[in-house]
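With one protein chain withheld, the remaining protein chains of the complex are depicted in position.
The block that comes next holds chain A.
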Amino acid sequence: MPTISVDKAALFQALGRDYTTEEFDELCFEFGIELDEDTSNSDRPIVNGKQEPPQLKIEIPANRYDLLCFEGIALMLNIFLGRQPIPNYKLVEPANGELQTIIVKEDTMKIRPLVSGAILRNIKFDQARYESFIALQDKLHQNLARQRTLVSIGTHDLDTIQGPFTYEALPPKDIKFAPLNQTKEMDGEEMMAFYEKDKHLGKYLHIIRDSPVYPVIYDSKRTVCSLPPIINGDHSKISVNTKNVFIEITALDKTKLEIVNRIMVSMFSQYTSEPFTIEPIKIVSEHNNETRIVPDISPRTTQAEVSYINECCGLELSPAEICTFLKKMAYDAKPSATSPDLIDVFVPPTRADVLHQADIMEDVAIAYGFNSLPRSFPSKSGTIAQPLPINKLTDIVRIEAAMAGWSEVLPLILCSHDENFGWLNRKDDGNTAVKLANPKTQEFQVVRTSLLPGLLKTIRENKHHTVPMKIFEVSDVAFKDLSLERKSRNERHFAAAWYGKTSGFEVVHGLLDRVMAMLKSAFITGEEGLENPAMNDSQYWIEELDEPTYFPGHSASVHVRIAGKDHVIGAFGILHPTVLENYELKYPVSTLELNIEAFL
């Protein structure tokens, strides 16, 4: 969630009163934002010889783009507190009726096909407003615009450039301009090299670098306004003294493009000479049917059901009451003329998060107060509790292992490829393990196919413990399984490890016998044949196993016969000394690992 830092004194002035930290925290809590920190009593940085005034750091829900700046927070809280009406945003065409125009060239389809924009006429910045204007663009770039990949904003001093503008896509070599705050002119390729190491801009270069054409916006005199999504030209840069701001926005995503436009103009049009007025511009884009006048700041008209809102909230509000609550949340709303169960709702251009009447219903609940809602207990339907069968079986095995004196451990499920294969003297046949594409460390390369790596690492980290150590785990491993929708499946395993001065081979064997006995499985040997011929119970036997994980001659596979069907469910043995060396273990280890799903 984004955190916005606002000047405490300025915000309280905008809200018309002072708040204690607790009072303001409470207001935020009720409204659904979170006061992270009040820096009044902290060490604040000194900027240009002056200590930064106290800040309020406020966490904003990720879908409330209208709260990403001081202006939005102050506006929405003032509306919530009933101190300010909902602004009536207006498009005002220039006196001569000639709209500024951006003409879109078809080549932009190859790289970044969409453009929008607006003009804020006769705006009055001061230092704080100007900084907030810049910071909002940054926040929108980070969040909604997904690091400028989907949308990017350029703002210009309109008085330094002249329309009509063109939005084009040209080979990098053909674009020559001095980027923002640079005096040296460079072409597109040189610009890439110039910002390669730039801490701030370097991370955006990849968005267009390898494209044969770069997007670029020119004014009518071929002045480069910007090279989106990287940087603006220096020529048209804005300052605190700029009077007329030209906003251009380019994008891959049409919905987000218009959301960004609406947020930019709705937040800052309050500083124009006639507050909340915006000058529209015309986009000419015939090739993709995107010729239009932007921005569209008319409220979205929708309807919400009174019965739905009341049922969900557990309230019995009248349509008029619902409308009153909605006004606190910046909607305009009135009971519908068509049906007593409907309310006509006008969603303001700032509220891109409202998709469904569920969102409107939630805002009624917030305005009413979550903590004031009548509380009840949902008790009209009876349901039947039941454990997941594999978890019930797991508990049986866990309880038996613990009662037998073994301690349960809980290692991680992800491990390195070596830990899962090479260190156990096992080969990866490529058809076994689920492998991760983007782990941050080598510790997490595969989903384990065995519980042994976790047990052995646990022993390695617990060498201060007295020996013998006897540990176990009952948990899932995962395997590739191309027959399934998700191409993989989990399998519930039980594993135990003994670490001591002697091998403990017979001890883990004894644990196997105990768990098998508790699962009603009788021991049989090849020589004796079926010792217990009761076919409704299961039998198990072991066979000598030759696997490089184990010490030669001292490992066995475990077989069960359940309802006449044979399964190999696992193995136990003394670990091979090379395995011990890989895991940095100095005493002998015997392990047991079983797939318990056959007993389901």
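Basically, contacts are C-beta pairs under 8 Å (C-beta built on N, C-alpha and C of every residue); 3 or more make two chains touch, one makes a residue touch a chain; residues count from 1.
Methods note: contacts and distances are computed from a predicted model.
Visitor: Missing chain, UniProt name, options "BING4 C-terminal domain-containing protein", "Vacuolar-sorting protein SNF8", "Phenylalanine--tRNA ligase alpha subunit" or "Glycosylphosphatidylinositol anchor attachment 1 protein": which is it?
Guide: Its record in UniProt gives the absent chain the protein name "Phenylalanine--tRNA ligase alpha subunit".
Visitor: Where the complex has a chain not shown, which of A:193, A:412 or A:517 is the residue touching it?
Guide: For the chain that is not drawn, the touching residue is A:412.
Visitor: Please identify which residue in A:94, A:439 or A:510 touches the non-displayed chain.
Guide: Answering carefully, the residue with contact to the hidden chain is A:439.
Visitor: Pick from A:92, A:178 or A:312: which residue touches the chain that isn't shown?
Guide: Answer from the full complex: A:312 touches the omitted chain.
Visitor: Where the complex has a chain not shown, which of A:43, A:210, A:429 or A:485 is the residue touching it?
Guide: Result: among the candidates, A:485 touches the missing chain.
Visitor: Touching the missing chain, which residues of chain A?
Guide: These residues of chain A touch the chain that is not shown: 1, 29-32, 34, 61-64, 143, 146, 150, 253-256, 300, 311-314, 353, 355-359, 361-362, 365-366, 370-371, 373-378, 380-388, 390-391, 398, 401-414, 430, 434-441, 444, 447, 454, 457-458, 460-462, 465, 469-471, 476, 478, 480, 482-490, 492, 597, 600.
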